[in-house]
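The complex appears here minus one protein chain, its other protein chains still in place.
Let's turn to chain A:
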Amino acid sequence: MTARLSWSALLLVVAAIHFASGWQGALPALVFAAAALLAFACVPLVRWQRVPTGLTMFGILVLALVGGYWVARDSAETSDPVNVLLDLVPRVLTAARPAPATPELLLPGALLTFAVALAAAVSVAGKGRSLLAPVVGVAVLYTCTALLTAGRADRHGLVALALVALIALGWLLVDRLEAGGRVLLGLPAVPVAVVALLATLLPTGDAFEPRELVEPPVTDLGVAGPLPQLAAWANLGDAELFRVKGPERAVRLVALSDYSGAAWRAASLYGPLGAVAAPDLPPGTRVEEAEIEVTIGGLTGSWVPTVGRPTSVTLDAAVVDPDSGSLVLPDELSPGLRYRTRGVVDVPDDTDLLDATVPAGGQSRRYLALPGLPFSLAEYARQIVRNARTPYERAVAIEQVVKIGRTPDARAPVGSSYARLERFLFGDPGEPGANAGTAEQFASAFAVLGRAVGLPTRVVVGFQPAAGEERVVRGSDATAWPEVYFSGWGWVPFDPLTGTSSGGSSAAAKREVLNRLASITATPTTTALSAPPPFVPPSQAPDARASAAPSRQWVGLLVSASIPVLVVFALGMLRTGRRLRLRRAGAAGAWDHVLDLLLLSGRTPHRDRTAPDIARDLALDPAMRLAALADRAAFAPDRPPVPLAGRPPAGATFAAGPPDPAEAWRLARQVHAGLRKIVPWHRRLFWAVDPRPLWRR
């Protein structure tokens, strides 16, 4: 009983500590582990014979809930106990991630851990002495952890592995330990190895996000996009907008993802930082963290300068658009405001990008939308990328073409409509804004042409401050740049304005791409066409690689799915082989088979029990007859003594001659049938493939 309870408690404490990774700091781990242990400490109370187990459990749970209400009542808006308790879960789901370790946010986790651990403890200590209940409890806690952290708590499945190994060990050893048997040192290694092998092959899918089920507290802010302001800032010249301390990275103000054909629009729904879901397009696999300190000077408006995709900011009121990572302060920025912000920046290598693919449908549709794209722009884009083989080459080609022959001009007309972009790209010399523009037109032209050839793009407004420890950001530093999303590598900035300082992709890599394209890229024109080619919506631009990927996925999935099947099949074969070997061994083998069955049914007999003792414990008549036959097969002399007289001996309880193997196995089958009737279903579930009999001694 002690081995059973210790094992269950260990399992649940591990799961509880893992569950605590949904909260900040080390305190939740302590609280949840204590909740699990407290539940196990209640076992003597529950086993108290005078009160029914159910009633005691109910009483303990009610006490726990009352305690929970007492803790949470101050922070709740309502005084109704049921509502106070019911509100706890949505609160955790709408809190920042990981949730702060405040009492009212810790409470639902602690209550859940306690309830699960109590149920498991009672099942283990109760009459059923089930070894399944703690496993179910662990599964519940692990699932909750995965949901709460969107699978980030156990990214590589290490905790799951450890838990599965613990479970397997318990199933293998607890019965054996309690039967007083010795434990082989090599034995625990087998399940661990099998589990580790399986884990390397487990497919990892998209995480289910329970936070999507609850509406985060969002604010609809009609904040104007700052693109038109670029010109105004440029005119300010040396006027100080703000100061920034920290790593030399571009400071972002806002990322504009939605293009209407007339203008770029910023998102309008914002939520608290950390509480809202992950961005619609997942961040890259190579990221860097950066932290900056900003002191606001002359900068006005609601947009808060940040670095990368912000993860934290010391402004309490700031809200964020999770997709673009733009931070907004509902109140306007004021001079002298000082804050620190941390952000994550995608930093892919050049080699990563060369062969990178771009997403074609789903969440990326928004970044490919070009309502009513004029034919001229579509055809221009098509010709630019005619010789480009990969998405990255297309992006580099567009960047180069937009840059060449166009001059930055702070006094050029503003705007990013199709008409303004056509004038910018194809305008006759002399027209205002022809081949000249601010960063707005350069970035917009790149983004629109990119979308036209299937690259998910957006435009970012921000600042490229000069180098230095504390950098003063002036009006002339304001700029805009386009970004392209590559699958697995995140948003990569490009710079069609100067072509030099484009985020993660170095000049060398671009030069290499351009050298390859140089010989074959003709200067694109709009007049070379006699007839307009059929218009292909860019969102449907075919990607040869895309069709290959799913089939590879299927193969992977098939292989991953077939491995467990193969393992089960192999185990089944090994067990069958063992049974055949035992069958050849006659009556003694039949008794071995019965011992296998006892092991599987969790009734491993103590090592000092003889075969007849075991049969008597089973109270099955065939078992008793089989035990006698098996004892005879094992301990009688090989050649039975020849009776002196010809008649069969009177009063002999044992038939003369060796026991009949067929009779022994008939009895063994009857014992099998008898055991099936008295063993719970979950123990019988894996009888045929359970590997434990293979190493029973």
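By definition in this document, a residue touches a chain if its C-beta (ideal position, glycine included) is under 8 Å from a C-beta of that chain, and two chains touch if they have at least 3 such contacts; residues count from 1.
We adopt the following convention: contacts and distances are computed from a predicted model.
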item	value
From "Germination protein YpeB", "MoxR-like ATPase", "Carbon-monoxide dehydrogenase large subunit" or "Amino acid/amide ABC transporter membrane protein 1, HAAT family", the hidden chain's UniProt protein name	"MoxR-like ATPase"
Residue, one of A:A255, A:I398, A:A412 or A:A588, that touches the chain absent here	A:A588
From A:V138, A:A633 or A:L667, residue that would touch the chain that is not displayed	A:A633
Interface residues of chain A (partner: the chain not displayed)	180, 581-582, 584-585, 587-589, 591-592, 595, 606-613, 630-637, 640-645, 647, 649-654, 656
